[in-house]
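Below: one structure, written as structure tokens.
Excluded from the complex is one protein chain; the other protein chains are retained at their positions.
Our next item is chain A:
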Amino acid sequence: MVARLGIGMSHQLKSVRRASAISTLALICLAPLWLSTAQAQAATSEAAKPEAAASQTAEFSPPVDPDAAIPTYKIELKDGALLPETLVVPAKTRFKLHVTNIGTKPSEFESNQMRLEEVLFMGMDATMTVTPLDTGEYDYFDEFQPGVMGKLVAKEAAQ
């Protein structure tokens, strides 16, 4: 009885150890991925900080057509550069983004926070509708050329 208990325990211990071994293995696999852009990330967040502070008082960005029922804002992607890097739009209002890849490399316009994802080959463009946003800041970036982080600021329109 005692022997059997002992065997059961050691077996259980072993499986626990194995479970932690597999999670460690998984983490080791993912580590290089994370590290490879951690640097780029650090560089961007530092660069973005003064901009974020300034964005609270920033003027609204001009839409392409000021008379349109749903305003459209233009973003151009150029080999990793985002033009513009900051957009200020009214909060709680539906709007559109017209994104064009004017660079010499393919790009993927992406924003998890605004639920957008669009692969754009050189010279191609796409119009995406963004659902009404609460006041706050939302990131957008080119997933194929990471490093530069764009910031979309949604703020209350003046009454």
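The rule we apply is simple: a residue touches a chain if its C-beta (ideal position, glycine included) is under 8 Å from a C-beta of that chain, and two chains touch if they have at least 3 such contacts; residues count from 1.
Going forward, contacts and distances are computed from a predicted model.
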Among "NADH-quinone oxidoreductase subunit J", "YfiR family protein", "Molybdenum ABC transporter ATP-binding protein" or "FTR1 family iron permease", UniProt's protein name for the complex chain that is not shown is "FTR1 family iron permease"
Which of these touches the unseen chain: A:Leu77, A:Val99 or A:Met128?
-> A:Met128
Touching the hidden chain in the full complex, which residues of chain A are there? Just list them.
-> 14-15, 18-19, 21-23, 25-26, 28-30, 32-34, 36-38, 41, 92, 94, 104-106, 108, 111-117, 119, 121-122, 124, 128-134, 136-139, 141, 143-146, 149
